[in-house]
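The structure that follows is given in the form of structure tokens.
Yeah, one chain of the complex is gone here, protein chain that is, but the others are all in their spots.
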Amino acid sequence: MTVYFPEVKKKIRFEGPDSKNPLSFKRYNPKEKILGKTMADHLRFAVCYWHTMKGLGADQFGVNTIIRSYNKAADPMKQAEQTMEAAFEFFTKLGVQFWCFHDRDIAPEADTLAETNKRLDKLTALAKKMQSDTGIKLLWGTTNAFSHRRFMAGAGTNPDPHVFAYAASQIKKAMEITKTLGGAGYVFWGGREGYDTLLNTDMGRELDHMAMLLQMAVDYKKKIGFKGQLYIEPKPKEPTKHQYDFDAANCLAFLQKYKLLKHFKINVEANHATLAAHTFPHELAFCAANGILGSVDANRGDLLLGWDTDQFPTDLYDTTLAMYIILKSGGFTTGGLNFDAHVRRQSIDNVDLFYAHIGAMDAFARGLKIAARLLKDKVLDNAIKQRYAGWNSKLGKDIEGGRMNFEKLEKYILKNGEPTLKSGRQELLENILNEYI
Amino acid sequence: MTVYFPEVKKKIRFEGPDSKNPLSFKRYNPKEKILGKTMADHLRFAVCYWHTMKGLGADQFGVNTIIRSYNKAADPMKQAEQTMEAAFEFFTKLGVQFWCFHDRDIAPEADTLAETNKRLDKLTALAKKMQSDTGIKLLWGTTNAFSHRRFMAGAGTNPDPHVFAYAASQIKKAMEITKTLGGAGYVFWGGREGYDTLLNTDMGRELDHMAMLLQMAVDYKKKIGFKGQLYIEPKPKEPTKHQYDFDAANCLAFLQKYKLLKHFKINVEANHATLAAHTFPHELAFCAANGILGSVDANRGDLLLGWDTDQFPTDLYDTTLAMYIILKSGGFTTGGLNFDAHVRRQSIDNVDLFYAHIGAMDAFARGLKIAARLLKDKVLDNAIKQRYAGWNSKLGKDIEGGRMNFEKLEKYILKNGEPTLKSGRQELLENILNEYI
Amino acid sequence: MTVYFPEVKKKIRFEGPDSKNPLSFKRYNPKEKILGKTMADHLRFAVCYWHTMKGLGADQFGVNTIIRSYNKAADPMKQAEQTMEAAFEFFTKLGVQFWCFHDRDIAPEADTLAETNKRLDKLTALAKKMQSDTGIKLLWGTTNAFSHRRFMAGAGTNPDPHVFAYAASQIKKAMEITKTLGGAGYVFWGGREGYDTLLNTDMGRELDHMAMLLQMAVDYKKKIGFKGQLYIEPKPKEPTKHQYDFDAANCLAFLQKYKLLKHFKINVEANHATLAAHTFPHELAFCAANGILGSVDANRGDLLLGWDTDQFPTDLYDTTLAMYIILKSGGFTTGGLNFDAHVRRQSIDNVDLFYAHIGAMDAFARGLKIAARLLKDKVLDNAIKQRYAGWNSKLGKDIEGGRMNFEKLEKYILKNGEPTLKSGRQELLENILNEYI
Partner (left out) sequence: MTVYFPEVKKKIRFEGPDSKNPLSFKRYNPKEKILGKTMADHLRFAVCYWHTMKGLGADQFGVNTIIRSYNKAADPMKQAEQTMEAAFEFFTKLGVQFWCFHDRDIAPEADTLAETNKRLDKLTALAKKMQSDTGIKLLWGTTNAFSHRRFMAGAGTNPDPHVFAYAASQIKKAMEITKTLGGAGYVFWGGREGYDTLLNTDMGRELDHMAMLLQMAVDYKKKIGFKGQLYIEPKPKEPTKHQYDFDAANCLAFLQKYKLLKHFKINVEANHATLAAHTFPHELAFCAANGILGSVDANRGDLLLGWDTDQFPTDLYDTTLAMYIILKSGGFTTGGLNFDAHVRRQSIDNVDLFYAHIGAMDAFARGLKIAARLLKDKVLDNAIKQRYAGWNSKLGKDIEGGRMNFEKLEKYILKNGEPTLKSGRQELLENILNEYI
């Protein structure tokens, strides 16, 4: 069998924090138990096919910089098969349990939908076999309804229903193959569902159409018996000037309005959160507070850059707080940590792909362990308990119990006067967090 | 009677675009009919009490720069009365129909709530008399539950229910005096309803409390028979690190979740829109598309500055597109254009207050007239009609009519193949807009 | 001769503001005299080859959307020739006087530098002929030292001197052909001259190398007798995380440090200015104040988007203030207004290219006329004169004349006390500006 990553001879192993081997895990020990569950089960790492296998370093100002041996074949289907083989070699050597893909990542588009779907079937069969051979599973599948020129003005929100129909056909097929591959979920990222200018846009009508598309997906899911979780992945802008799924709250508003809430959860991407002027932890906490936290696209943005840099996540503050919120909300069920990240354009070697994933996995392993200690020591829990203690008083309970109104509360104040203020202790909590890191 | 604005001898008049008199309207002709309604009735301009009467030029790096004669009295209640007199002199000379205020703007806080409320009653009586004398009306009232130190950690979302009770008591009174003054609406701006750090915050519980407070307000409104419209005013951040009412979509999600949607509309502020990474027209269009467009805080931000600069609105692109969306959605009913804006810190003369408001009123008058022409000529309507023409085809109607599903749509594509793409014509529409300005 | 833009039969004409023909100029009347010079001579419009001829709508999330007939030939050199022909057809029909290009825009790169340069010679000869046939001139040429993968880590600032040598070779050739074509200038835009991470970067050394490269260019320019003006075009970021030519001030610091100031001026791009957190007028005013205002890349960014959207300039505030500053500083000598802008991805028709340029030219024509009236009426001049009047007093003249020091100034204050403050009149000036628009 062809070897596509000869630089890495064998599976990456855990060697502990003192190892100087850059091709080892220093923190991620898949079998280690944390709060009663293995690290692997907590973190449910997935490699994404688009960046890791198909990304070659091109940007808006330059062509590809990266050359991979699995792209050498002249025949596009041959190339697709070799890419799939290389992918599973990579997944296996890295030691992740999951992968994620768009339909168009695994099979090149042909001249007609029928032909394209045949190609997809072929590659799906290959993927299924390789999943079975390796034990690696599909975290989620999705449709690329944004790269082809037909989607330039949207997929579900296109001003032309012909394009809507095309998007629907693509999603139909992508849901089918996701089911075939036993995917634990299916993601909707509306890369072109938004507008470039309000001058030519009927926002209300487009949103209605989007809801219809999602309702059809819900119906079709039921029809084919696909059991995976459906997710919406918010992003505020890019490629369009303004996207409808701006952030988790926008999605929540939309899902409630169109009675779709019970069918969808949110796939939170760190970099999309910051593009929407939220922190990554904020979006996670918002989803947790609203019962819609589903899965995570684990990457990192650059807050001084205004586009999706999709860097590998290495910031320990972010990985710690993310894992803390995820643990507090019960941990992943169908979701996981998908590395929607690509190596920098100058990281042209195969081995850079390994470094990048290893660093990210170690950073999340470290985040998990720190978060578990924070939870166990109840450091933040106690601070919050103490800060909200008043809500356990008679007054607090009466309000929360629905037994108060404006008149009663006014009487309370007329009698009791001013409250006593308490410090928020932000600096102390930040210091404590630092000592845990 | 004392004159506080002696620099402006009489009411500002419409003199037309050729006038060189800076103390005249060049565009705003209140009685002029546009699309069958007077400009005054379309625009429903309001002056805000906080910035216009109480704002004196202080910023985070410097003290007050502006000296007003109505602030000279040593006794705070005397000062409050003189300010009220000056306010109605200003409103009258400017020729607006409405004003807006926070409870604490019109009467200084005393040592106890009871005493503070007495002061409020006194000033409310004065305001009522002056409204009656001048014919000027109250667009909306609101509560300042963010300036006092007791609200440092929130009002409705405070970790201490004692503060919640205080906020409720204040809102109760503010709703009462708004009713007394015949206010057409009541606004909730949650200046401290958010968090400074997630480390000490229970977001879910705080949001529940916020909903309880708003429900109590709905109940109390019914009880006292206040007929005004309730509004929420979104703002993403400042003064807190992150506010719960981030943008219109966040508010919509919240109102739906807590079954409050039918009781509230949105008060869109231009500068808050841009702080949330939306354009002002976007927020208006989003509200219109979701049936929650209520009123407008008409100001202008600086997109290169990250705080609420609250400048007077003079950008003709913004005033045109705002009025276009407002007209399209049926125009204001209870709402209006409130100038939540303050003169720059160096604009220290009384006359600058007039210049600022005149310029803003002229800019919106111009925006209204341009928008009316755009509507009349159906320039954008036709472009949109043509762009979405496909939705009037059989396919489009079948989708919108709920008669399609994934299988049928796939069949359609297998039969019909690729769609024909049409230009979005953004540049042409931008050119046309420019020619209307 | 092949016609590439059959949709536009003849040269775009001035038809005045009442024309409803979208393929006419409503404001740009090339022969009209403004302040003693024709509009054409004031504005010196240039079309850029990269966006207008070579841009086909691809973005980071999607492939090309635009299909042009001049790209149909299978042979890349045939394609290049047909593109050149199409370009001059476009320039001529549009009625601009200038064009701009990168070396790699006009001729595709071959396997070796020698072969590539031969191709360049061929296309340069063709361009020269077409310039001569049409009377259209070259505003400036430049080198693309950022798209090829060899430049992934910089050109002049590459950690490998081999790449430095390659960049030098390319610039050498590009300067030669710019001279051949009679270019009025030559631009350096350091698309990869910056860093992606400080962790692997020696900033000081890289800056030294950059200066050496520019010094060699100065030397070579002299050697070959090229008389055009050299420009640096600042951009803060994108494609790299941080670029050395961040803004005009960064360039000024660099040019002074390395004794290059007398050889270079700045090519200010509107969109780059806002990415650097400056307004477009600020960058122009800064350059004017420091004697380094050279030429302009006339486009428009979207302040809510963090990347170079390169939209066509249509904002009348920007075009007015830009032309005001340019006129105040004496107008263009070697420089001009180059439309470094591309049609939106959905603007797929040939005719959209015309709409886009026409709208931009009209917007600048309007800006020029408004600016000329502002100048003539001395509206801003008088306000500034009055505001700085104190500097014509004895005190002001003594300070400016170098006759004061700290002791004397302290004595002045001890004697004269507090200054009298004057309003900055910002709102009034904004109103006046609006009335001129």
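Think of it as A, B and C in the order they're written, each chain with its own count starting at 1.
Please note the rule applied: contacts are C-beta pairs under 8 Å (C-beta built on N, C-alpha and C of every residue); 3 or more make two chains touch, one makes a residue touch a chain.
Treat the numbers as computed from the prediction; the structure is a model and nothing was measured.
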From C:L56, C:L126 or C:M212, residue that would touch the chain that is not displayed: C:M212
Hidden partner chain, touching residue among C:A46, C:A285 or C:V343: C:A285
Touching residues on chain B - with respect to the absent chain: 57, 59-65, 146-149, 151-153, 191-192, 196-197, 237-239, 241, 275, 302, 304-308, 344-346, 348
Residue numbers in chain C that touch the chain omitted from display: 112-114, 149-150, 152-153, 159-166, 168-169, 171-173, 196-205, 207-209, 212, 216-217, 219-220, 236-237, 242, 246-247, 249-250, 252-254, 256-257, 276-279, 281-282, 285-286, 288-290, 321, 380, 383-384, 387-388, 390-391, 393, 395-396, 399-400, 402, 404-407, 409-410, 412-414, 416-422, 424-426, 429-430, 433
Absent chain, residues of chain A that touch it: 17, 22, 26, 65, 274, 277-279, 303-304, 312, 314-317, 343-344, 346-349, 351-352, 355-356, 358-359, 362-363, 366, 421, 423-428, 430-432, 434-435, 437
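As a convention for this text, only the chains that are shown with their structure count from here on.
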Euclidean distance of C-alpha centroids - chain A vs chain B, Å: 36
Approximate Å spacing (C-alpha centroids) for the pair chain B, chain C: 39
Chain B residues counted as touching two or more neighbouring chains: 277-279, 421, 424-426, 430
